[in-house]
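The full complex has more chains than appear here; those shown keep their coordinates.
Chain nomenclature is as follows: A and B, assigned in order of appearance, with residue numbering initiated at 1 for each chain independently.
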Amino acid sequence: MKDQKKIFLNAGELLSRVRLRKPLVHHLTNWVTIYDCANIVKVAGASPVMAHAPEEAAAMSSLASSLVLNIGTLDAGLIESMKLAAASANRKKIPVILDVCGAGATDFRTSKCLELIDQAKIGIIKGNASEIAAVAGEAVLTKGVDSTEILQDHAEIAKKMARKHKCTVVITGEKDVISNGRKTYLISNGHIMMSDIVGTGCMAASCIGAFIAVEKDLVYAASSALLCFEIAAELASRRAKGPASFKAQLFDCLYKLNNNHIKKLQKIERI
Amino acid sequence: MKDQKKIFLNAGELLSRVRLRKPLVHHLTNWVTIYDCANIVKVAGASPVMAHAPEEAAAMSSLASSLVLNIGTLDAGLIESMKLAAASANRKKIPVILDVCGAGATDFRTSKCLELIDQAKIGIIKGNASEIAAVAGEAVLTKGVDSTEILQDHAEIAKKMARKHKCTVVITGEKDVISNGRKTYLISNGHIMMSDIVGTGCMAASCIGAFIAVEKDLVYAASSALLCFEIAAELASRRAKGPASFKAQLFDCLYKLNNNHIKKLQKIERI
């Protein structure tokens, strides 16, 4: 990829802010990893809350510092609550992240994502490459054949979508792309063991939720959250003896993550 | 605080009864920590069951030895099922504990707690200080400035509420207050790491659910449950390397908790 330039991001400063302010992070998320989402936000230093009833979703959002929407086990009622929560967050200028978990698998999932994106101001749309392609609103064909070309394709999709929806787009994968259409970052941290457990993607979105609660620059916040989460995963992998011990270590390592780890291990470029 | 008197509670005897009888503890609880609630009841020696459908909530309650209601992720339908379950438990004289999780955060939450308290005979109302204040039914202002005064306030709120609703009130915190209006206990066990993980409060309520299943004196049962749970947390903290390993140790330590631990470590006063 041309114009690739290694940068340094002060992710540790944002992590300190999360730990100091302990922001309330409201979730309407899926029933599989809801427990992981709550725990990862907690060990990051923030306060998770989950309230999905239509009668209180908006009220709870208005008390929170950020809102995480994750459609992993959506149903029609939950989507309506998400709209109420997002509208409330929008009114109060509280940032919203949408994890388009499983988009593309069924038409229902994709169309409900599009409804959410159309009817609310979503600050960050996050998914893996195929999920983001599904909600990109047009046929996006990955043309690349080698990994550099594929990554270039991802960056183009992220930029285009970010410009279209005036938001930040996060495409997670072996390398993560984060773009607001003008500024595009590439993160190479993380560990292969992340794909051996359930919930890594959901936890990444919830971490981002904790960081956007304390920082308005969404590219900076999202990138910092991913750096912290993925560096914690690298540290966890060193002590893990299997998927379950890896997951336990992931929580413990994020809880203990310090500035030295972040400075020494971060791999981020501007592209 | 005046008239404070160290006492000894035979919590180990109740724990033995739980392990021997393996009572069925029915839950209608939240979707975040439902898994923790089930597991903590299991390692305490009892049998958890979760059945929230309106068609069977009452039938399942009538088979159980106690009922745990937790409004952490309430919705209108779940509250109706809770009412059915509680009415069934009341008819059969099966004790009910209500965890007013998050009460005060939204009007919906607070009003649904009050509905449950009004429409059913709740044996134990449990929450932290702000949650209990929210459902106390009148403006309760904490007037205390130092920790002793604050604790005195908590004890007054607990006593007053217990008398009003003819129930036992449990206020959890650094020190827990347990009162039925006549008898008031103060527990100082527990560990700061309990606040680093999600679900501690919910698990405490579920433990109490297991103990009231085998003992009619609700103050004795609730206090014994909290002693066992919090002494297990102290033991767990000694071996924990972070929040995830603390949680794993908490389950293992409660499973293995014996009379020597309970006798040696309990810190309980009558006030």
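Assume a residue touches a chain if its C-beta (ideal position, glycine included) is under 8 Å from a C-beta of that chain, and two chains touch if they have at least 3 such contacts.
Just so we're clear, the structure is a prediction, and the values are computed from it rather than from any experiment.
**Student:** Of the full homomeric complex, 2 copies appear; what's the total?
**Tutor:** Total copies of the sequence across the whole complex: 3.
Definition applied: only the chains that are shown with their structure count from here on.
**Student:** Measuring from the mean C-alpha position of chain A to the mean C-alpha position of chain B, what distance in angstrom results?
**Tutor:** Roughly 35 Å separates the two chain centres.
**Student:** Which bits of chain A are touching chain B when the two form their complex?
**Tutor:** Result: residues 31, 34-35, 38-39, 42-43, 48-56, 59-60, 63, 247-253, 255-256 of chain A touch chain B.
**Student:** Could you please specify the touching residues of chain B with respect to chain A in the complex?
**Tutor:** Answer in residue numbers: 30-33, 35-36, 72-76, 102, 105-109, 196-199, 241-245, 248.
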